[in-house]
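Quick one: the structure is below, questions incoming.
With one protein chain removed, the remaining protein chains of the complex are shown where they sit.
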Amino acid sequence: MTRTLLTGNGAAAWGGRLARVDYIPAFPITPQTEIIETLSNWIDSGEMAGRLVMLESEHSMLTAAGGAAATGVRVLSATSSQGLLYAMEMVYTVAGWRTPFVLINVSRGLSSPITLEPDHNDVLAARDSGFLQIHCATCQEVLDTTLMAFRLAEDKRVRLPVIVNMDGFYLSFTREPVELPEAGAVDAFLPPFDPENIVFRASTPTSQAVAVLGGSPYSYFRYEMHLAALNALEVYDEISKAFAQQFGRKHDSIESYQSEDADILFVMMDSFATKAKAAIDRLRDAGKAVGLLRPRLIRPFPAEHMQRLLAGKRGVAVIDQNLSIGKGGVLHSELASVLYGQKGAPPILASFIGGLGGRDISAEEFFEMAEVTRRAVDSGKTPPPRLLYNRDELREIRKLQAVAHVERQELGEKP
Amino acid sequence: MSETETAFRRMKDLPSTHLLGTGTPMCAGCGGLQALHVIYDILGGKTVFVNAAGCMTLLSVYPFTPFRGSWLYTSMASAPAGAQGIRDALDILLEQNRITPEEDLDVVVLTGDGAAYGMGLSATSGAMERDLDFIYICYDNEGYGNTGQQYSGATPHAARTATSKGPRGFVGYKKDLFSIWAAHKPAYLATVIGSEPVDLARKIEKVKDLRGPRMIITLAPCPTGWDFDPSESIEIGKLAVKTGVWPLKEYVNGKVVHTKKPYPRIPIEEYLRRQGRFAHLFKPERNERLLAELQAKVDEYWEDLERSSFGTS
Partner (left out) sequence: MLGVISRDSLAEAIRAELATLGAEIVDKNLERAESAFQLMRDHSGCVMEGEDVSAANYNPPDWVDLPFEEASKSAPAIHAGLTSVEVKTGLWRTLRPVIDYDRCKRCWWVCSTFCPDSAILVTAGGSPQIDYDHCKGCMICVAQCPSHAIEAIWEHEVKEHLGG
């Protein structure tokens, strides 16, 4: 086992290499491109067996991934944002083929307007597709989760492809200390892929992914995918235990930080949760008992586990680094649906939208969110959803608008 | 492959055992299915057909499939990419002795003109550029057939379709897919038609023995879309060849060679008048201008051929 500094992209590439992936259909997009460059270089230099093929679009890339998995080899691919959306028809399609593989998504805000830095609208757009999705907050988690994802996807009780998500820039390009497991240990944890009867072989003619006409049979196939995805909750817990036994690191379906004795909790996904943890340490110094829940599994959604962790809590500040235009934060909605009618459900579920397009969330903002939630608990009134956005930022956009010649009416605001 | 080497010299040499199953929902008289059944007889069941959305997607509807071999439905735009994934995976398994060579399959993309001429062009171009070892069969019924025959990149000038019902029919022109594919320098490329089964069989025989991108376009007379009685399907195919509307040619070793030259070349009207999609050229009165234009286009093709130094066989 080696301890080294790796970027998130580097960690993902190592995950693929250690998992002994056979096939990597690829297409470049910021901020994931280093993943495929790294893998490509290893293959070219002979350090790694495997084949990498550049397709001409992400839609084709996902099709090739599914086609290879349907033939019975272990497949890894990577994309982001616009690429994930371009592939979206095939994201849904290949999940329905029940061919397991791992897709690394390096999250990046969606067009329009087109941007580069992270938020979660891209990966959440895939949440209904049948792909499982696991979200990482550190580069170590990226590597570990990639390995677990193969075992999860290939388990007979699941057989669905898995997205492993990391934030662009904050993880993809940032070096963190990562322990690289030894190849032998990984082989013990992750046996070769057994595709069973979902293969293409001359001796066993198979028509895969055929049309199904009629609502009744269609319902069967779709709901079976859902049952398989729900199985993944149990299977994931088994796998994360086995991983902890083998490698000494436990990655639960929901990370809990200082939440046992807290009655106010932050709930958020991915790497910005690390900022929340730092803020929680400061809040505790100031005598405020605040905690954090960070769901790693988003699909399947760990509903029961979440209900147990939130039972008896007084106020929850859900910080969504995403926005469903016309509705609000996705994680907030998901939590509300999980908590509704549950005994002991927190009476206050407040929604904050922060970090869109990688906008930073400051320590002061975390302190203030805790304060707002505390006041809501005391008054019993849920605050309206809030976009984290301050006066300086508003001034800034006005300046940019002036350069862009945007007409605006003076409404008595100070410039 | 010279005359003396081919296994298919006469109709008698055609396969008498039919491998493609009956019971598919293709229209009665489907020219595409007729070509496919000859092709499948020769390619056989050691194949995996990778399909793009179109009429033939309905060949396999759970739990029914007519294939003795394998099949994968992908999407409208990306069948060649599906083929890439399967071919690469089989190669990986073979290289590593994880399967025996007997388990290998030929990968065959099967799409209509909608995918081939339009949405799938990018994926096809990519596959050819990567020198993918696969076969591509395009059944060309000159429109988006499965959705009711709207015009596509393959629709010929003046044809009536569901989206070109005006008095002049379709104002566009049929895309030259053969030239687009030829520009990629594939291992093999040919036009065929089910009504010329010996020519078709010879070309498929060649395809079977080569490696790399092997591309086939078959004109698929379509009773439903072209508006004629199903019984005329083969006759209309023969007329397409005799009038010179559908040249039978191949691209091999960098050259285009015509495998059948209609002589004498009969007037295009003989082909057009049999199809309801060209009825407006004849009734309520003859559209002489358009008929002349269509004839001129065909004449131009064959006269250019005569003049050029290539294309002799």
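Annotations for the structure displayed:
Letters are used for the chains, namely A and B, taken in the order the chains are written, and counting of residues starts over at 1 for each.
One rule holds in what follows: a residue touches a chain if its C-beta (ideal position, glycine included) is under 8 Å from a C-beta of that chain, and two chains touch if they have at least 3 such contacts.
What you are looking at is a predicted structure, and each value in this text was computed from that prediction instead of being measured.
Considering the full assembly, B:G69 is the residue among B:G54, B:G69 or B:P156 that touches the omitted chain. Of the options A:V212, A:A336 or A:A363, the residue whose C-beta touches the omitted chain is A:V212.
When the omitted chain is restored, the residue from A:D44, A:D128, A:E182 or A:E196 that touches it is A:E196. Of A:A188, A:L227 or A:A311, it is A:L227 that touches the chain left out of the display. Within chain A, the residues in touch with the undisplayed chain are 96-98, 156-157, 159, 196-198, 204-210, 212, 220-221, 223-225, 227-228, 231.
Along chain B, the points of touch with the absent chain fall at residues 11-12, 14, 16-26, 28-31, 33-34, 37-38, 45, 59-60, 62-69, 194-195, 197, 223, 229-235.
Basically, only the chains that are shown with their structure count from here on.
Mean C-alpha positions place chain A and chain B at a centre distance of 44 Å. Only residues 45-46, 48, 50, 57-58, 60-62, 65, 67-75, 77-86, 88-93, 99, 102-105, 122-123, 125-126, 129-130 of chain B touch chain A when the two sit together in their complex. Residues of chain A touching chain B in their complex: 22-23, 25, 51, 53, 55-57, 59-61, 63-73, 75, 89-90, 93, 200-203, 205-213, 217.
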